[in-house]
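The complex appears here minus one protein chain, its other protein chains still in place.
Then we have chain A:
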């Protein structure tokens, strides 16, 4: 299997002596749907930023989609994000006043594709998240769940190797949150590699793999599949 995320001994310290991550090792294989769980202040967001190449670690190595992040310049990291990583945020952050389709097309703005092609792929992505009939609606005409699905469409429109979702249900009621998680499960089933950052254990418990963080360190890494709960044994038995 191809490794999409490879963190080895990653430590992140902020000025003032705050250590957000301590010696984190984390591998995410292609096609995995991973929940990164932990209380606030546990380092989840920092981990998301480092995996999303928005920030660099103080020490340790980060490999995303086969690229060693430390070796890349800001320009190259931007290109990496444009082509290989998709982000979904808690507050959606759609551009007000433009249609759902144009919002999704923004996700391809920095990909180098021509405008018509971006719009065509945006329509496709909206279909994938089940909002084909809302393509012309502007954000204020959509419900919270629909907005988040538009945001997910924007994140996946470029077919990224890795989809990072930061508290995707945090701003939604439970029914909408349910539908958004269903969508993420569907995308996962279709082969996408997804990391969901959440403090909601209910959401996390339904994900096949959970990485639990506390005080910047990984304290638990469990897979639903019994064979993989203790990876070393599973491989030895195979």
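Everything that follows uses one rule, which is that contacts are C-beta pairs under 8 Å (C-beta built on N, C-alpha and C of every residue); 3 or more make two chains touch, one makes a residue touch a chain; residues count from 1.
The working rule: contacts and distances are computed from a predicted model.
> For the chain that is missing from this picture, which UniProt protein name fits: "2-oxoacid:ferredoxin oxidoreductase subunit beta", "ABC transporter permease", "Ferric reductase" or "CbtB-domain containing protein"?
"ABC transporter permease"
> Which of these, A:9, A:39 or A:66, touches the one chain of the complex that we don't see?
A:66
> What is the set of chain A residues that contact the non-displayed chain in the whole complex?
The missing chain touches chain A at positions 2, 4, 30-31, 45, 49, 52, 54-55, 65-67, 72, 74-76, 78-83, 85, 87, 89, 91, 93, 95-97, 106-107, 109-115, 154, 159, 161, 190-193.
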